[in-house]
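One protein chain is absent from this view; the other protein chains keep their places.
By written order: A and B. Residues from 1 in each chain.
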């Protein structure tokens, strides 16, 4: 039995919902072929908890699978949002069925 | 201090909601002891963005933790859905508290 699965980098971005359109545009610009968005609540950072401010689902979790090079570029580009918005992002190696 | 945590393979499947029952049945057939389902939106692939077609939550994210062997079988079995449905799946090693 032999298996052939793709290798890629899963990038997860958790941030304020207000950034959604800008993130989608950034993903398109970088050539990411797909993404998933899930509403999220309760994220905290440095003592403030955003979920408390304006309701439960004020955050989103965005996932995309990209190449190592694109993951570098994506994380670098995301730094621009951190000054004015709550945002964390992280990456992991994954293997499976995806483009 | 000593810690004893289990080792397993986390498999994440992101696909059209219409596949939910078939996925659950497949997981049962393969002996997966549990799974989690989260509604998701905005997935895109090959130029089409499914979230745009019929509302926001037309996708689901299914997570299960299985053995390496079952993860092989699961990913192989999932290939059958890719011809007619949007579906991605990926796996990662995890460690922690689970069966």
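In this text, contacts are C-beta pairs under 8 Å (C-beta built on N, C-alpha and C of every residue); 3 or more make two chains touch, one makes a residue touch a chain.
Owing to the predicted nature of the structure, the values given are computational and were not obtained by experimental measurement.
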Check: Considering the entire assembly, which residues of chain A contact the chain that has been omitted?
Finding: 11, 14, 38-46, 49, 51, 59, 61, 72, 75-76, 78-79, 82, 87-92
Notebook entry, point to check: Residue-wise, where is chain B in contact with the chain that is not depicted?
Noted result: 1, 3, 5, 8, 10, 24, 33-38, 62-63, 65, 92-99
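Throughout what follows, only the chains that are shown with their structure count from here on.
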Checklist line | Whole-Å gap separating chain A and chain B, where each centre is the average of the chain's CA atoms | finding: 18
